[in-house]
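Every protein chain but one is kept in place in this view of the complex.
Order as written gives the chain letters A and B; numbering starts at 1 within each chain.
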Amino acid sequence: MGYQMSTVEFNNVISKLLLDYRILAPVCLEGKGTFSGTDLVTYGDIERIQDVVFDRKTVYSAKEAVFPPSETMFYFTEEEFKQPSVDQKGILVFARPCDINAFKRLDAIYLESGPYPDPYYLQLREKLKFVLMECDHGFKNCFCASMGTNETSDFSLLVRSEGDQIFCLINDTGFEDLISESLASNSIRKVDLQPGFVQRNKTRLQIPDKLDNSLFSHPLWQEYASRCTGCGRCNFSCPTCSCFTMQDLFYRDNPSCGERRRVWASCMIEGYTEMAGGQEVRKTQGERMRFKVMHKFSDFKKRFGFHMCVGCGRCDDVCPEYISLPRCVQKLQEIKNGGVR
Amino acid sequence: MAQNPYLPHKVKILEIKRQTKIDYTFKLESSIKPDNGQFVEVSLPKIGECPISVSDFGDGWIEMTIRRVGKVTNVLHDLKEGDHMFIRGPYGNGFPLQKYKDKHLVIAAGGTGLAPVKSVVNYFNDRLDLVKQLNLLTGFKSPEDVLFKDELEAWSKDFNVTVTVDQGNKDWTGNVGLITGYVKVMDFPNPEEVEVIVVGPPMMMKFTVQEFLKLGVPEENITVSFERKMCCGLGKCGHCKIDDTYVCLEGPVFNYTKAKELID
Partner (left out) sequence: MSVHTKKLIKNAYRITRDRDITALRIRVPGGHLPVEYFDIIKEVAQKYGNGTVHITTRQGFEVPGIPMEMVDKVNRLIAPILKGLEKDIGVQVNDEEIGYPAAGTRNVSGCIGNRVCPFANYDTTDLALKLERIIYPNDYHVKIAVSGCPNDCIKAHMQDIGVLGQVEPLYNPDRCISCGACVDNCHKRSTGALTMVNYRVERDEKRCLGCGECVLTCPNSAWTRGSNYYRVVIMGRTGKKNPRIARTFLEWVSEDTVLKVVANMYDYIEKHIDRRLPKEHVGYIVDRTGLNVFKDEVLKEAELDAKAKVAQFIDFGRYFYDRNQM
């Protein structure tokens, strides 16, 4: 069922939701951009609908809601391993179709790959529900339509903002009461509402269906070796990058206590494959780029049946060296077609 | 929270044997039942965690041979008998022992690569009738780096053991030279019947496998074991992934037909 209401009325709905949920959405952090005088649009907690940025793409993705950049796994005391307690509240995340579809990728790694589901991911993932944000037009560098991730039915609410009016579609019976309670007292109107999805992006990709080892020695990768600086921004902004590294430490003011945590890892940053003793299997940025591209557009699919990349284009948005992942895939397709030599 | 597979358990160090200046063998009290060639994640809380292959195991104990190469292993080497460390696992796939039955089994191990196959050697040494013939070729950098000296001596009484060092010294009276040199001169009248295990540093594995192939040993008769960076051992952290394969899950032991396709 769809409803139309004023932002004031919708904020009442949000207030009610906040009793049971932590609500995360794209927000604008003023002056927090990398460069002086620029803002950072990223995920943050919201308390009213005006806090939500509808018209810009976030730099970082919604994955942080269940896969934080740094996460404590255990606290150590003298003899004990203690797992940190978790907030009992649910998590409601405003997300676009690509980002919602990205969770299917994270689920594959964290819940399906290997013998056990990841308990840290699972305990947050179970609490997670989506508020769909539509994209009336794709953003710069988006290519979701090419990845088939431009649509989703996995959402509890759809929220559309037009002027001072909010349109809200309830797609999860668990949320019906919430609106109907508010419905009696004021001017909330029932409306017919259907989610709109982008069907075409400016950037279009044809994913080469058979990317294999024969491309590994192509000079294409050497170009990236000279361009990429290995900063890892592409990985950290990616909604599907799931790698982590574990760290142990002791507290300096109490060395008998400490913690084990995991932090995001980047396959583009030196050291990702480095073993104790210093041996590293991928040493150049070209090899690292090749590994990342193969993972996103071939390897993952072989294992899980669908491509990892969701076409959000953030890696392209954030690369300080203007390296475009979709452009690289286009080049691979051209090579496959006998175009680029 | 669901059962946490990251949670290690405490194990007691029963015995520490100094193999070389930088390689110690730790015998731990543990009831886990690993397959030959599997690994465990060893940790010291507040220091860190690292994957270590199980070099041997028995009833109520496991043994690991650990080289001092980093943060965790440096501290591990300072532990004493009776101290504790933490482990979780075992993880990965071990060696397909059934496959070697009634075959001529040649095990080629370079350096610390001998550790993950030590239990395989022991297994067949105890059951020599299971294989047609057993050969162990093992190479080390120098006489000071030779691991499992006692075991090598004992094994050599029962089956054909070749120990070689890259560079000898005045006291060394044994073989000198790379393992590949000793593979070259092997003679397999029926190479189809030969099963080979190659474990060691990447370059050693690459060239040793090539020599066996030259002798006519079919690719599918060669087993190798990989060493990669692994944080979780559970197919999540991503560090060990090659192609669509997670070394921690599908490896570290691979048939060469698979291994040759795995380009990092």
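Convention: a contact is a pair of C-beta atoms (placed from the backbone, for glycine too) under 8 Å apart; a residue touches a chain by one contact, two chains touch by 3 or more.
Note that the coordinates shown come from a computational prediction; the quantities given were computed from them, not determined experimentally.
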item: Shown chains touched by the chain that is not drawn here; value: A
item: Touching the absent chain when the full complex is considered, from A:R160, A:R233, A:R282 or A:K301; value: A:R233
item: Touching residue (missing chain; options A:V59, A:I188 or A:L332); value: A:V59
item: For subunit A, residues in touch with the removed chain; value: 29, 31-37, 40, 42, 59-60, 68-70, 231-233, 236, 245, 247, 249-250, 252, 263-266, 269
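We take it that only the chains that are shown with their structure count from here on.
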item: Separation of subunit A from subunit B, taking each centre as the mean of its C-alpha atoms, in whole Å; value: 39
item: Contact set on subunit B toward subunit A in their complex; value: 1-8, 43-50, 67, 69-73, 202, 227-229, 231-232, 234-239, 241, 243-244, 246, 248-249, 261, 263-264
item: Residues of subunit A defined as touching subunit B within the complex; value: 73-74, 76, 81, 83, 86, 109-110, 113-120, 122-123, 213, 216, 242-250, 255, 257-260, 262, 265, 267, 272-277, 279, 281-282, 287, 291, 294-295, 299-300, 302-303
